[in-house]
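One chain of protein is taken out of this complex; the other chains stay put.
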Amino acid sequence: MENPTPTPTDRTQIIKTNAIGLSKKDYDGAPSTLCKGCGHNSIASQVVQVGFELNLRPHEIIKLSGIGCSSKSPAYFLGMSHGFNALHGRMPSVSTGALMANHSLRAIGVSGDGDTGSIGMGQFKHLMRRNVRMVYLVENNGVYGLTKGQFSATAEEGLELKYAGQNEFPQVDLCMEAIIAGCGFVARSFAGDAKQVRELLKAALSHRGTAVLDIISPCVAFNNEDDSPKSYGYGTKNEKPLHELGFIPYAEEISIEPMEPGEFRTVRLHDGSHISLRNLDTAYDPTHKLAALERLQRAQDTGEFITGLIYYNPDRPSLAELEELDTPLSRLSTEQLRPSQTALQQFLQSYR
Amino acid sequence: MENPTPTPTDRTQIIKTNAIGLSKKDYDGAPSTLCKGCGHNSIASQVVQVGFELNLRPHEIIKLSGIGCSSKSPAYFLGMSHGFNALHGRMPSVSTGALMANHSLRAIGVSGDGDTGSIGMGQFKHLMRRNVRMVYLVENNGVYGLTKGQFSATAEEGLELKYAGQNEFPQVDLCMEAIIAGCGFVARSFAGDAKQVRELLKAALSHRGTAVLDIISPCVAFNNEDDSPKSYGYGTKNEKPLHELGFIPYAEEISIEPMEPGEFRTVRLHDGSHISLRNLDTAYDPTHKLAALERLQRAQDTGEFITGLIYYNPDRPSLAELEELDTPLSRLSTEQLRPSQTALQQFLQSYR
Amino acid sequence: MNVLERQQEAGHATRSPVINDFSLVVATANGTGSQTANLTLLRSFFKLGIPVHGKNIFPSNIQGLPTWYHIRVSHEGYIARRPSEILVAFNPATAHEDVQELPSGGVCIYNADLKNLPQRDDLVFYRVPVGELIAGIDVPVKRKPYLANMAYVGAVAWMLEVPLEVVEEALSAQFGYRQKLVESNMQVVRRAYTWATENLNKQDPFRIEPMNKTEGLIVMTGNEAGALGAVFGGASVAAWYPITPSTSFMDALREFLPKLRKDENGKPTYTVIQAEDELAAAGMIMGAGWAGARAITSTSGPGISLMAEFVSYGYFTEIPAVIWDIQRVGPSTGLPTRTSQGDISFTYTLGHGDTKHPILLPSSIEECFEFGWKSFDLAEQLQTPVFVLSDLDLGMNNWMGKPFEYPNQPMQRGKVLSAGQVQALGGFARYKDVDGDGIPYRTLPGTDHPLAAYFTRGSGHNEQAQYSERAEDWLNNMARIARKFETARNLVPAPATELNPSARVGIIAYGTTRYAIEEARDHLAQRLPTSFLRLRALPINQEVRDFVAAHERVYIIELNRDGQMHSILQTELPEFASKLRSIAYLDGMPLTAHWVEDRLLKEEGDSR
Partner (left out) sequence: MNVLERQQEAGHATRSPVINDFSLVVATANGTGSQTANLTLLRSFFKLGIPVHGKNIFPSNIQGLPTWYHIRVSHEGYIARRPSEILVAFNPATAHEDVQELPSGGVCIYNADLKNLPQRDDLVFYRVPVGELIAGIDVPVKRKPYLANMAYVGAVAWMLEVPLEVVEEALSAQFGYRQKLVESNMQVVRRAYTWATENLNKQDPFRIEPMNKTEGLIVMTGNEAGALGAVFGGASVAAWYPITPSTSFMDALREFLPKLRKDENGKPTYTVIQAEDELAAAGMIMGAGWAGARAITSTSGPGISLMAEFVSYGYFTEIPAVIWDIQRVGPSTGLPTRTSQGDISFTYTLGHGDTKHPILLPSSIEECFEFGWKSFDLAEQLQTPVFVLSDLDLGMNNWMGKPFEYPNQPMQRGKVLSAGQVQALGGFARYKDVDGDGIPYRTLPGTDHPLAAYFTRGSGHNEQAQYSERAEDWLNNMARIARKFETARNLVPAPATELNPSARVGIIAYGTTRYAIEEARDHLAQRLPTSFLRLRALPINQEVRDFVAAHERVYIIELNRDGQMHSILQTELPEFASKLRSIAYLDGMPLTAHWVEDRLLKEEGDSR
């Protein structure tokens, strides 16, 4: 049975619970109905793990999605949080509305590459511009899984697949798209790299505005041949993390210093927590937009599978900040929502 | 009266005609109903001029647009060509369909910044990916002119306007968007720079796939205060051409050499014509994607108003080439469209 | 039949004065600022206590194309459109045709610059030397052209004998009492007035005389009234994309909210987001309504088409939201600056699959205000998207009305469970019909209880909101939603009915066609007495059935081509289908009483 409303674990059992007394089970959702081995499943289980480790209060979270196998995943985590499985490609607008109604909520949005890059391109770009505070997970497999494997906009040019044939069009790089649209937290990861996914997700939840995680998530049914850049085989063999990542909850002030190859540094996140980066191979500075674009383009040209925090810039206020929202609008009293009778009479004076 | 179907100029008059015997008047459209001084009007008249100078055969051209003041302009040029004033933001899909039906036609699409950057973002990006052979003119004024001056997606962050107030969101740079989406001909110009607009338009018409011209075109009604980057005042004062441009129809083979500052070189276009570039101030090489992105980003950061051919790469085949279209589909005979009776019988065998 | 014809009928040899009963049209070009001049005239008549209404017939561009402003002045209080007897010809492009259209006995006040107007000796012509009159007035150059319009204000004032102090008062209101502007403009008005007094002699019968019929009334556009209603309805999340004629609705909302809806700390209790298109606007109000905001958008035809998928979603997932459709002429882009009632059937069942949506049908600024707040109550009570179908005529033109009544009931937030209630109930099932009215209970995100959460999805679900492909779950759920629609019948505003005991013929209409119909009914009182039922909402209730039952023939009069409401009523009242007759017409202009009379008489003639 899908999405049973779970209840907090009975305390009498001896089960490991977190700081707010919830067990990992309490962060589960319904059993997955996705294919065994689907990348989306491993991502969902990382969300569960992160919820547990960060002591998230389920009722403070909302989970949203579009349509697709990927977009089904919110049903498979955080069963005690409100969920919204929207329309194909339209999760961004729904999230925007929901978070304007109640900006105290923290939102985890899940989308697919088709849901975001094909039908959803417009809403995705404009969400970035508005910088709505939410985590935007793309479970990117380069195909439309749920409709049986057609190419999506993120499929590599020239890629050949059994059902879909050959892809004639250049791939959409969602990280680049997010960056030039103004997104301040852009990361790429790999469903096979559980630890990195977790650390990035934690950092993303601490970001001030929209945080995009473009997670390559193999479709074992339609796009998992080892020579496909979005397969497990390819990912496991070729993933090239730009740095080693660690998330440090609520540490004291630490500032950003420029970094040399292999050097270690921490970046302060909006809510006071930090993320630590230890560069691997090359020096990479995720705080420079052009460097990020350059790196992504190079990776695309050379077929490198780079992962990590690709761009970070906390300067732009979130939409709720811009709108100067205070009390969540959904919590306003009737009195706050309806001006007085005298207010009406006065107002009408100027129309006499 | 709008859009009168003009007839070729009566030869007996002594009027200057071009190589195919048409006068400039023959390339006119209906009288404009746009505001006096609107940038869109000057662009329309450049299209007329280019049609005349390039000896375009009106019946070989189609003109398409979305909705907006800008999108009205196709009615004001090439009155002897078929026109299609589509839906808001949907000109790209309509153009794609029309040019698949008849890929021998040359298409001039006109859109606005709202039509392209707001409602039309998705179709714009996907048109670039498909590389449909057409000229895509954006008459970019940073506002929704026809609906009385609200900010569009290309308005500068922080810009203040009388009606629209202050713009809180980062601007969409349509040139960057086009480049990362795979467009091979990306230029920016200024409605006030008639010559440059003409030369770019000519070159664009010779391009193999989609050619994007992002033309800053002031809205005198709603966004023309001298301090606004999309005003005449600002443009005239600050326009910074990256190079001097010249279009050379059908010259013999000339290849591209790397160029030094101030050096002169020509770039061969798909149909054998050329465009000559003489660098101004800095060395700028429009054939390198990253350099182009870098330049655009820098211009945005420093508020520079750069114009010229920003990126050029003729390598990708057009959609019609990819689809291996030969005889225009709209010209196929009934025989070519309907297989024989025996073909049907044979085909059904395998379903018995 | 216009006043002049009536005069002739009355067989006057010399023309006796026509007082407070005429229609005047000002012909100018778009973007010449004539709106100020026109509203000044309108307000002058209003301030003199004479019932008046103005209609702006403008083109779909920003500058230069023909524009007509119709002012109807009627001591009887009729405000429907009526062919004008008085023309102010200030647009060279249309002057010729405009003059031709005047009825015999009409008046033409024209700008002296106009060349070769048609010669008609059955008209009275007044020539106004605008050039001279505005010469040397000191105003910023930019405003210079606008001054020309003040010349006709002065001329009209002279002709109709409007006291100049009244004009000045009206003008000041228009310019927000910015003295310098008022002065420079009044200067032109006075010059024109004096010039006319000295150089023209009045040959026409039209005059105005003060009355007291506008005592205590207000003047406002329907879009302003609707937006104000939304403000008092607690609109908290508005999302929109610009489109004529709905833009001024959101402009008003954005103007009113900061004035009326800051909290004790000066923080906004609302937010208004300009979306990238209508798809996004629809998604935003869905998300907002789901999360507990009072969510609203306004749009017009093309936007409605783009919202179809989300409305189908909102119907099935049961999310409250309010959608204003300020109707313009469709299909497609159609006539964006002309009025229509052409989206009725499309919105009533908007979206794929079996759907039905409540629709409110305002006909006045009072109802725009009322439905402005009530639509939120209905949306949250019924947990479904609710439409308000206004039109360009009502939305963008200025109408007289009574000062709005403050909402006569506390806000209805519908069946929302708090954490405490969830605790008390030991859980809840999102889509269960607990009360038998088809309306389930919901919780808002953020409700602090482990059993409060549920999963919203557009795919099949059972009472617990769990994914389900089971036939019986689908069947039961959709049957319940249908019951909810039955509940709606008696929740939505009831029709306004005028039963005429001696009438065998009934009229059903909705929205702004009422004014032409009401005037026509008065004229026909003797020849063809009628009853009148004005629908204020869909779905219909028993009252409508009874009305139809009580009459031999019922004409549904509406402003579209296909008789959309007529079709809806035919399917809702099959037993009466054949006595329901359609009178549908759409050319972009509001109906005239004259046309309604003719059509009714013709139809009745045919059916006798």
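Observations, loosely collected:
Labels A, B and C are assigned to the chains in the order they are written; within every chain, residues are numbered from 1.
Just so it is clear, a contact is a pair of C-beta atoms (placed from the backbone, for glycine too) under 8 Å apart; a residue touches a chain by one contact, two chains touch by 3 or more.
What you are looking at is a predicted structure, and each value in this text was computed from that prediction instead of being measured.
Taking every chain of the complex into account, the absent chain touches A, B, C. Contact with the chain not shown here comes from a single listed residue; of C:I208, C:I304 or C:L417, that residue is C:I304. When the full complex is taken into account, the listed residue touching the unshown chain is C:R338, out of C:R261, C:R338, C:K374 or C:H449.
Although one chain is not drawn, the whole complex shows that of C:Y313, C:F387 or C:F428 it is C:Y313 that touches it. Taking the whole complex into account, chain B touches the unshown chain at residues 1-8, 30, 57-60, 62, 64, 74-75, 79-87, 90, 92-102, 104-105, 122-123, 126, 130, 319, 323-332, 334, 336-339, 341, 343-345, 347-348, 351-352. Against the chain not displayed here, chain A makes contact via residues 33-36, 67, 69, 72, 87-89, 118-119, 121, 144-148, 150-151, 153, 221.
Where chain C meets the missing chain, the touching residues are 59-60, 301-302, 304-306, 308-309, 312-313, 315-317, 329-338, 340, 342-343, 345-346, 349, 351-356, 457-460, 469, 471-472, 474-475, 478-479, 482, 560-562, 564, 567, 570-571, 574-575, 577-578, 580, 586-589.
Please note the rule applied: only the chains that are shown with their structure count from here on.
For the interfaces B-C and A-C, the C-beta contact count is higher for A-C. Chain A and chain C have Cα centroids separated by 44 Å. Each of the following residues of chain B touches two or more other chains: 118-119, 121, 153.
Across the assembly, chain C contributes 276-277 as residues in contact with two or more other chains.
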